[in-house]
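All protein chains of the complex are present and in place, except for one that has been dropped.
Chain naming follows the written order as A, B, C, D and E, and within any one chain the residues start at number 1.
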Amino acid sequence: MAHRIAFLGFVALAVCASLSLAAEPASLQDFCVADASGNTLMNGMACKNPAMVQASDFAFSGLHIPGNTSDAMGFRVTLVSMTQIPGLNTLGICLHQVDYAPWGIVPLHTHPRAIEILTVIEGSLEVGFVTSNPGNRHITKILKKGDVFVFPVGQNPGVITIANTVFGSKPDISTDLLAKAFQVDKSAVWQLQAKF
Amino acid sequence: MAHRIAFLGFVALAVCASLSLAAEPASLQDFCVADASGNTLMNGMACKNPAMVQASDFAFSGLHIPGNTSDAMGFRVTLVSMTQIPGLNTLGICLHQVDYAPWGIVPLHTHPRAIEILTVIEGSLEVGFVTSNPGNRHITKILKKGDVFVFPVGQNPGVITIANTVFGSKPDISTDLLAKAFQVDKSAVWQLQAKF
Amino acid sequence: MAHRIAFLGFVALAVCASLSLAAEPASLQDFCVADASGNTLMNGMACKNPAMVQASDFAFSGLHIPGNTSDAMGFRVTLVSMTQIPGLNTLGICLHQVDYAPWGIVPLHTHPRAIEILTVIEGSLEVGFVTSNPGNRHITKILKKGDVFVFPVGQNPGVITIANTVFGSKPDISTDLLAKAFQVDKSAVWQLQAKF
Amino acid sequence: MAHRIAFLGFVALAVCASLSLAAEPASLQDFCVADASGNTLMNGMACKNPAMVQASDFAFSGLHIPGNTSDAMGFRVTLVSMTQIPGLNTLGICLHQVDYAPWGIVPLHTHPRAIEILTVIEGSLEVGFVTSNPGNRHITKILKKGDVFVFPVGQNPGVITIANTVFGSKPDISTDLLAKAFQVDKSAVWQLQAKF
Amino acid sequence: MAHRIAFLGFVALAVCASLSLAAEPASLQDFCVADASGNTLMNGMACKNPAMVQASDFAFSGLHIPGNTSDAMGFRVTLVSMTQIPGLNTLGICLHQVDYAPWGIVPLHTHPRAIEILTVIEGSLEVGFVTSNPGNRHITKILKKGDVFVFPVGQNPGVITIANTVFGSKPDISTDLLAKAFQVDKSAVWQLQAKF
Partner (left out) sequence: MAHRIAFLGFVALAVCASLSLAAEPASLQDFCVADASGNTLMNGMACKNPAMVQASDFAFSGLHIPGNTSDAMGFRVTLVSMTQIPGLNTLGICLHQVDYAPWGIVPLHTHPRAIEILTVIEGSLEVGFVTSNPGNRHITKILKKGDVFVFPVGQNPGVITIANTVFGSKPDISTDLLAKAFQVDKSAVWQLQAKF
């Protein structure tokens, strides 16, 4: 079974904020395409002269090409962000495609201030996230071709204890997945899960 | 030639703002899934009790099914927003898929406060936008499978004169497309383009 | 009958955002007067040394002088924004005065992310705006001396189809006005209005 | 000599924030006209059903009528805000007209989070503001008909000591004005100014 | 050696956003004290009638009393947030005091969208945080009485892989601390650290 998904439309609060930043030069211009020769400002890249902007500044090609998924975890991310599309500068949105080898995983991670909305282009995929203290609920689903799933941005300013979230979620995160993510054998994972 | 594109990741300033709104209940909870039985607040829907939230509140199925494109303009939009995925409430992002009949068009439009990032899943597509006064540049590109294009949110608080933008862009918007969008014959479009 | 109005207090979301940007140097200073010799930053102009700021940086003279309204459309805008008043830098507000010849018009336009509040100083004026899809209501009023009218910023992130909004509003925008704005004869306008 | 000014376009950071709040229902509607029969929300009034909105919800009449200026200070403010124009709800802007008796004053005041841009419709007027600690510069100007002046929003999060600002500004605020504002004789004002 | 610290002034982006929300009712009132009898809104609690507000709504007593630190981890947090001080509603700031038993720890945690600034009132304390991928630098310091330390809010919208951050930081997080936080013996920690 081939696995293939595309992560669509990361958007981060930060980036949203930078969207409103973009608004001020907007009083002078329509967009703020990143000027590769310019400086990095606190809130993105400097703006390219609008008269020099081309359609290619808003475009990227290549998502039809599968990525190489032969690493330990069995996944490959193709980024389409400000580096690939200068016109994304200050817009607070980007697009990633992820290819998976069969049984490939993206290891447990967080992205503070980022929303992720994903759609499965090909194959199927198990996705999930864990809620914060004290519940640590594990919300999970198996997606198939044409399915969409959203990971809400972590909105809880309170404390999220890592050990409880990773090893004490309800229901448990699969021991297989944790063993692969932490590169230990299942017995070590069981030892940790037993405590939380 | 079959045409097929997916609009990925609309995000609007407004929605970004509502993202930070979501942050406050976030001091009490992790997300604000729309409560269909609740009221519409000024900044989105009321939040469902987090304990009642299910994985299905974050998911949608069906983008693998082509839409019916037999209308006058030859396109069909499949929306995936807060109505389809209650978990999108307050997150400021949504996802649309658009199917096109051969030579189908989406008529000229604006979306104030919305960024659009799009990727072509199948076929090819001509896209473009016009910059504001006084330049009214027409930035356009032909996209093929695997291409991505971003339409920046209109950032110019100044005046955008409709007649100059639609009929006086440089280069012109294709007479065919304008004739179809305004449902008039080409001579009427030429008459208008001649003035601007 | 002489017509004369003043547009008062444009304010754009963008500019409002830049207002909060201004807040950070505000931790060092009270205001951020534009430094004409400085660079344009992403969020406005660089700040002039506060010790060099004069009362004249916050002032403009000349709104008592009528503008020349002898162009095709019969209106003249006198801008009072950051260029005229450096102290408006980052404040997200400006002021415009518009003089009209009898039967003069400002052609159909949009200003994404801008609110407009206007008051009639002299004469009378018909004003209006069209709501977004699907309603496309045409909200219109005849104003006389001392009247105030606000044009809300376009807040709908969804799609606004230009043809339907301009030629299919309910009630119709006056054929005279459309003919003048698009510089075509009324029959061409009727042809367009008949379709929407 | 008659004195008459109009304060145009107060806008407050707060209101700017509420502007972006308005954006979320904006994903459902174009504006959020205050519903007088509705509740006050944390971020403004509830929204009236858009289908029930009339042009009159965006309009106000009466700025051509001079206000009565026979009070102790000799000024009269005519407010045009959300109460007078329900369509101003959430837009973060309002308009005030102020009539002055000869030598009338508006007593010393602050408006946290409000920008004020004013224009003189008739007569002349002395305006000014004092910068924060440690400088306490008094920036002042005499305006005549057709002049515009902007009071930047207080942007300094640091400390502003009232006694130093009012009685220790450089140059001094006129003793006449302070005596009238504090309703004491000039000798009392001199006593205070001597200390700062 | 007795250990005692106070966490001062958590502030979260979310809460900052809610601060600007607070601004809109601010156009009607000075503050939005939480009304315990009211509903929870999306952006905090409803506002108590300002005329009913008392000084006690802004106050809390008891930080001079040491907390009981006899739990497994050896720490006790005393919260001073909206629940303890209704006047903190919408202000986006709170204050926590933490008492430590000798060698007590607060287990590894994150707080998305929260800044933490802390000062040591009594005793000494080792603090630290790990930067995101790919560096995973471990920034750490031993604080003594009168020292202040700030934990910046996680600002990176990109991916933070948990295993690499916890077990692969440079330099390592102390094996003692990880063993206590994950409630396993040191050999299990060494096994994990060896992989990253």
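Going forward, a contact is a pair of C-beta atoms (placed from the backbone, for glycine too) under 8 Å apart; a residue touches a chain by one contact, two chains touch by 3 or more.
Note that the structure is predicted; figures quoted are calculated from it, not measured.
Engineer: Which residue among E:Ala36, E:Ile65 or E:Ala194 touches the omitted chain?
Structural biologist: E:Ile65
Engineer: Which candidate, E:Met73, E:Ala101, E:Ile117 or E:Ala179, sits in contact with the chain we can't see?
Structural biologist: Checking each option in E:Met73, E:Ala101, E:Ile117 or E:Ala179, the one touching the absent chain turns out to be E:Ile117.
Engineer: Determine and list the subunit D residues touching the chain excluded from the picture.
Structural biologist: On the subunit D side, contact with the omitted chain comes from 10, 12-15, 107-114, 153-163, 166-167, 181-184, 188, 191-192, 195-196.
Engineer: List the residues of subunit E that touch the chain left out of this view.
Structural biologist: 6, 8-9, 11, 13, 15-17, 19-20, 22-23, 25-27, 29-32, 50-51, 53-56, 58-65, 80, 85, 87-88, 91-95, 115, 117, 119, 121, 128, 131-132, 135, 139-141, 143-158
FYI, only the chains that are shown with their structure count from here on.
Engineer: With centres defined by CA atoms only, which chain is the most remote from subunit E?
Structural biologist: Greatest centre separation from subunit E goes to chain C.
Engineer: Regarding the subunit C and subunit D pair, does the interface count as same (over half of residue numbers shared) or different (under half shared)?
Structural biologist: At the contact between subunit C and subunit D, which are copies of one sequence, the residues are largely the same (over half shared).
Engineer: Taking each chain's centre as the mean position of its Cα atoms, how many Å separate subunit A from subunit B?
Structural biologist: It comes to 21 Å between the two C-alpha centres.
Engineer: If you average the CA atoms of subunit B and of subunit E, how far apart do the two points sit, in angstrom?
Structural biologist: The separation of the two C-alpha centroids amounts to 40 Å.
Engineer: Subunit B to subunit C: how many Å between their CA centres?
Structural biologist: The answer is 25 Å.
Engineer: By residue number and range, which residues of subunit B touch two or more other chains?
Structural biologist: Residues 12-17, 20-23, 25-27, 32, 41, 43-44, 90, 113, 153-158 of subunit B each touch two or more of the other chains.
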